[in-house]
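Complex shown without one protein chain; remaining protein chains in place.
The block that comes next holds chain A.
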Amino acid sequence: MAHLYVKAVPPTDLNRNTEWFTYPGVWTTYILILFFSWLLVLSIFGCSPGMAWTIVHLSHFLVTYHFFHWKKGTPFADDQGIYNLLTWWEQIENGKQLTRNRKFLTVVPVVLYLIASHTTDYQHPMLFFNTLAVFVLVVAKFPHMHKVRIFGINADQ
């Protein structure tokens, strides 16, 4: 394992905020973080595995919605504000839709939803909240929703 190497090819994306996502190892890190946070929730709260998955799913929803679809711009001033009107989801891969990374990021909340609902045996009220979360996340990632601000929420002047 220590001698397993991957090739890192610099992509043509000039946006430093999103370019890191095209390097090897990101998908694995994402999945491992989700798995370890499930173990963490289980050990802290001591609840059932299904409840733990629901908690992971809902906090994943809150975190990814805030950072992918709400926060706009980049965390450094060098870009001089050219991305200030775009959320992270709209910035990745220069706005090109339906790339491999985007498909992966759309599939992850759906898989989490399936695991969470399966391990809680599809009971209410967990099922309602899980379904709401996955619905919002998947709709936000549609190609048609690129640069769309519903009812002017999160739009700039």
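The definition used in the following text is that contacts are C-beta pairs under 8 Å (C-beta built on N, C-alpha and C of every residue); 3 or more make two chains touch, one makes a residue touch a chain; residues count from 1.
As a working rule, contacts and distances are computed from a predicted model.
Colleague: I notice the complex is incomplete. Of the names "Acyl carrier protein", "Isocitrate dehydrogenase [NAD] subunit, mitochondrial", "SKP1 component POZ domain-containing protein" or "Aminotransferase class I/classII large domain-containing protein", which is the UniProt protein name for the chain that's not shown?
Modeller: "Aminotransferase class I/classII large domain-containing protein"
Colleague: Which residues does chain A use to touch the chain missing from this display?
Modeller: Those residues of chain A that touch the unshown chain are 1-14, 16, 19-20, 23-26, 28-29, 32-33, 71-79, 81, 84.
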